[in-house]
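Before I ask anything, let me first share the structure, which is written out below as structure tokens.
Left out: one protein chain. Kept in place: all the others.
A, B, C and D are the chain letters, set down in written order, and residue numbers restart from 1 in every chain.
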Amino acid sequence: MKDTEGYVTADGRQIGGTLMEMRNITLKFGGVTAIEDISFDIHEGEIRAIIGPNGAGKSSMLNIISGFYTPSEGEVWYKGEKRPPMKPYQVARLGIARTFQNIALFEGMTVLDNVMTGRLTHMTAGIAAQALWWGRARDEEIANREVVEKVIDFLEIQNIRKTPVGRLPYGLKKRVELARALAAEPSLLLLDEPMAGMNVEEKEDMSRFILDVNDEFGTTIALIEHDMGVVMDISDRVVVMDYGKKIGDGTPDAVRSNQDVIDAYLGVAH
Amino acid sequence: MLYRTAGQFKTSYQADQALFPVRQDAILLGIILAFAWVIFPLTASEFTFQTLLIPILIYSLAAMGLNILTGYAGQLSLGTAAFMGVGAYACYKMVTIMPWMNPVVAILLSGVFSAGIGVAFGIPSLRIKGFYLAIATLAAQFFLVWLFEKWAWLYNYNASGAIQVPNLKMFGVYVAGPQADSMVQYFVVLAIVTLMTMLCINLTRGNLGRTWKATRDMDIAAELIGINLMKSKLTAFAVSSYIVGVAGALFVFMWRGAAEPNLFDIPLSFRVLFIAIIGGLGSILGNYLGAILIVGLPVVLNTLPAAFGIPVSSSMVEHLNIMIVGALIIFFLIIEPHGLAQLWRLIREKLIIWPFPH
Amino acid sequence: QELYAPNLSYRTGPFAATGIPLMNGQRDYMLMLNARDGGIGGVPVNFEECETGYSTEKGVECYEKTKGRAIVTQPWSTGITLQVLPKTNVDEIPILAPGYGFSPMADGKVFQWAFNTPASYWDAASMIVQYLEAEGSLEGKKIAFLHLDHPYGKEPLPLLEKLSADKGFEMVPIPVGLKEMQNQSAQWLQIRRERPDYVVMWGWGAMNAGAITEAVKTKFPMENFIGVWWAGHDADLKIVGADGAGYKSISWSYPVLDAPVLADIKQHVVDAGDSMSNPEEMEGVFYNRGLVISMILAEGIKAAQEHTGNAEITAADLRWGLENLNITEERLAELGMTGMVPPFQTTCANHTGHSGGWMLEWDGEKFVKVSDLLMADAEVIQPLEAEKAAEYAEANAPWAVSETCDAES
Amino acid sequence: MRDTAPTRETLLEVNNIEVIYNHVILVLKGVSLTVPKGGITALLGGNGAGKTTTLKAISNLLQSERGEVTKGSILYKGDTVQGRDPAELVKKGVIQVMEGRHCFEHLTVEENLMTGAYTRRDGKGAVEADLDMVYSYFPRLKERRKSQAGYTSGGEQQMTAIGRALMSRPEMILLDEPSMGLAPQLVEQIFGIVKSVNENEGVSFLLAEQNTNVALRFAHTGYILESGRVVMEGLAADLRENPDVKEFYLGMSDEGRKSFRDVRSYRRRKRWLA
Partner (left out) sequence: MLNDIFIKPFVDMVEAPDFLLQVLWEGLVSGILYALIALGFVLIFRSSRIFNFAQGIMVVFAALTLVGLHEMGVPAWISVGLTLAVMFVLAVTIERVVLRPLVGQPDIILFMATIGITLFLIGFGEIIFGGENKVMITEELGIPTDSVVLEPWGGLLILEQKDITAVVVAALLVGALLLFLNKTRMGRAIRALGDDHQAALSVGISLQTIWVLVWFIAGIIALVTGIAWGARAGVSFALEVIAYKALPVLMLGGLESITGAIIGGLMIGILEKVFEIYWGQPLLGGNTETWFAFVLALIVLLFRPQGLFGEKIIERV
């Protein structure tokens, strides 16, 4: 693999080697080509942003990473190995967690239960033990509850712990979704427009959480976002997509001044 | 402020996860159990046992089984009765082939057969969703009832095609068959239903329960966060059909005493579905509330005209009955689509903040 | 003070069409007794109905509800009969299932509490086969047995199988599911393919009308089509009218429209505005059969009253009464029911009485008698009854068998 | 950017309304606002502030979510709105573009637009003319007119939803979060269209937005909603200069725009929450 060495960011943080690499990915839906021959990589510990106009194929790219779509062509490399075709739940068990563009919380469950589902991949007790609420099942439940409570504290959603998520306002829902993903203690976290529909104040909060996750747990983050302010401020490197093609890749500053990117996406220079 | 939760703090996660974190709930449950185990048996008449107590328990259990599948795992099933039938026929075959078998063991084992068949008919759920899935369960419904009719081995080549519960003893007492005493049967049913309810509560509040609920609420997202949908759906089918099968065995062995194939036809499925929905999908308590309503209502309605001395013919009562049940279903759906259990929850919430309005 | 004799009726559901006239007949007879004679032996009869809609489940509920006070259970469906049968030994209430239920109930030693007076399904099957034999040997013939796929429809199968072996005809059972009653085209296509010499039908409710219209449509020769007594309802045939002429139905009852009993009913019930029936229905076979059924019950009560000397009898007394019915021609004449039912007699060991029956034929407008009294072949039926009754007792062990009936009776 | 001043005539008046969901959840606790004819009025505020609820209360779409207005009144052109069928309101000229676009997935883009003309009775010709007008505002939709809306991109769906509302020849559009999930350049474009519709067709807008920055640039007046109460109101230009608004809604402090990297530190509390 190329470029396994890390690099040092502008503000002096050390970034690790390649964690995930997408090689020549093409995705077709019937006759429509949503993604055409795109390659890029994600390094361990970095915040990698993916931007581009609506319909560029950003979400589709994330869906490929998390196994929801299978690329028509191309390879996905993860932790130095080529990943065979997998079901989404198997991908999740590799330590890849995500949030969704249109909130995909389990509306009928409480916040706590939603976040607990993030721990599913860590729980193994058999059905009999669970039915009796005995032994392994009980210990596991308590141990994982502790992890979850930490995440809840971290994201400052203690007070809504037992509220059914259906009743929450949008911004909090997004936060709960993040909590669910974090509870899985992923090595790669995929965020699809985590700040859409938020006001500045809430975006600030969310940015803070993302940066803290990245800082404190060293979690690698891939992020799709339309707010250029946020993207430019918090990401280490940016991929720019436009109608299925990659038109830019590099540091925020490099991308911001790229004329193709300005034409296709930004409209006016930010 | 009878229902005040303030002041009850939890100091450990374990305590917080206790079954009834609110003290009043535990007390209420104690009272209900005392009624079920002591007061009813002491006071109930034969008629009450046969037309209210035993059927309510059995229907609650069947609805609980369905609720696991439909309410918790989100897979609509219209074939409950057929799976009850599998349980009943399995039990019948076991006790006639092995007459020495303990009847309660036979009843508990019969659920295993319906679980197996439930899983087989659950396989299409991996591809088929929503109302379309109902077709898979309807196929089970109609195919199995047909099989009960055509496969003479199942009813021991009985001329009438119906199964008859033989007299069965346990610890020297008749528990099934015409010789059995209603109170004994009631206790057997109550014990099994209590046990099953506890297992269900544990399953639904634990990891498996969350897996099911996630599958129900949004299966794509569930899969993307690491849930193996196949496993989740099939365990739901298995657990649900197991419980439904046990309920079916109880239905015939502890209550009806005999059964013909079309007993397990679709009206029974609908009946159980009503109970689950009126009671509240995704709730354990709701099954009991629903069963009390759906089983108890016609009994009450039937006695009403006589009680008030209104001369109405029995067929008219029956017509009115059907009409009223239909209307009540609509009525309850309108006042609380999430069922009686939700109604109870709202009342409880109001009680907690009472006397303040918001 | 009353005699509580409830009826598990069905005036609703898919079988209501055939149920209603029967229920009306039964009811009117009892009302007439109450109005004319002040009941039986001076005690009025409380002939309450408990609606089952032919559902076994509802039936059991009704049974449970009424059994505390009732002196008799009239379950009105083979399914309900089978369901309550095992309980009778424990609850000790007689079941009265005239012309239906479980044929081995005839064996009074085993089924101490159950009565299918005056004739059983096996009697019916035997009589039909006899009638057909009179038209010519059945050797090598083919008989399609079109039946409701339900305990009721399957009841005669053991006897028919035996008869087919004995007489050398081929029997092709054709079941009709509860959901296919209205649309029997598959069954009638099968009949067309099988080309049977005769079709024998055990139909009920909506199935009868379905079968008869289908037979007309497929141009099956009506004279070769014979139903059991529950498949001989005037209204079913009126749908096809003249096209159905030639259709036959065996019956142990017959509407004698000028019988004195009908005049009494008109005077005491209809004119008082208490009847739920209508003139057209009252001329039909089923309404009149309903009268006979209530007569059997009333005679049982009367016999019990005379035996015990009490006007208010218990369930156990009624059992004695039903075991000692003796409906002679003279008695029928006294009752004003001459010709409405053949004379018969029950005993402790014989709970059916085996009255025999007539073959009725639809002439395009009504049913008319076309045979002399046919008697079932007891030699074939009795061993089978004894065998099946014993099997039943064994399967329901411990099952108390009456020791008091002597063999001769 | 306030070149078409709104008239003084009041089109819509919301007086101190209270909304409760499910009989227990109190969401709006006394909201009042007025929308002048011909103006663009912005309704700003954080998540869950009650913007959507306010709009739905106006368009009477609350019923189907088990919500109800329990206090206060809503007057459109002096007539009360409560208890009216939403369809009736559409006929009177008030139409809502719902949050999250809500296109009819299985209908084509053009069929979607045509449903907007459902309540109109002024003949095929007029409708066709308006269809052309919508296409002239959104040329992209003309290209995709035969595609099923479910398969179009987010931006195209937003355009379809707005276009659909225009097809009813409204006097007033209640526009809920038009910028959500759209790329920056599209946001500009959509707001540009809103502005020209306002200017050319004289349609008034009540606009719920999170994106305060853009909203205040295009609106004439604004209201800021927090936890179900109006906490601030005024001309858009004034609001933009207000230090609190700058701090909390525009992300600017006295030193100019802060970087999102630096916001981790202590934040000032909102004074109106005190």
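The rule we apply is simple: contacts are C-beta pairs under 8 Å (C-beta built on N, C-alpha and C of every residue); 3 or more make two chains touch, one makes a residue touch a chain.
Worth saying up front: this structure is predicted, and the values here are computed from it rather than measured.
Considering the full assembly, A:N102 is the residue among A:N24, A:T70, A:N102 or A:Q158 that touches the omitted chain. Only one of C:Q130, C:Q190, C:T314 or C:S371 touches the absent chain when the whole complex is considered: C:Q190. Interface note for the absent chain: among A:T18, A:N63 or A:T220, the touching residue is A:N63.
Interface residues of chain C with the unshown chain, by the touch rule above, are 11-14, 16-17, 19-20, 149, 174-183, 185-187, 189-190, 192-193, 205-206, 209-210, 213, 217-219, 235-236, 238-239.
For chain D, the list of residues touching the undisplayed chain reads 59, 61, 63-66, 85-87, 89-91, 95-98, 102-107, 111-112, 114-116, 118-119, 150-151, 164-165, 168. Chain B meets the missing chain through residues 70, 76, 124, 127-132, 134-136, 138-139, 141-143, 145-146, 149-150, 220-221, 224, 266, 270, 273-274, 277, 281, 316, 319-330, 333-334, 337.
Just so it is clear, only the chains that are shown with their structure count from here on.
Separation of chain C from chain D in touch steps, taking the shortest path, is 2. For chain D, the chain whose average C-alpha position is most distant is C. Centre-to-centre spacing of chain A and chain B amounts to 42 Å, using the average Cα coordinate of each chain. One inter-chain figure worth recording: chain B and chain C are separated by 38 Å, centre to centre, where each centre is the mean of the chain's CA atoms.
The centroid of the Cα atoms in chain A and the matching centroid in chain D are 30 Å apart. Chain pairs that touch, as defined above: A-B, A-D, B-C, B-D. Residues 13-14, 17, 199, 202-203, 206-208, 210-211, 213-214, 216-218, 220-229, 235, 239, 282 of chain B touch chain A in their complex. By the touch criterion stated above, chain B contacts chain C in their complex at residues 46-47, 50-51, 146, 149, 159-162, 164-167, 177-179, 256-258, 260, 262-263, 265, 299, 302, 313-315, 317-319, 322.
Only residues 346, 349-350, 358 of chain B touch chain D when the two sit together in their complex.
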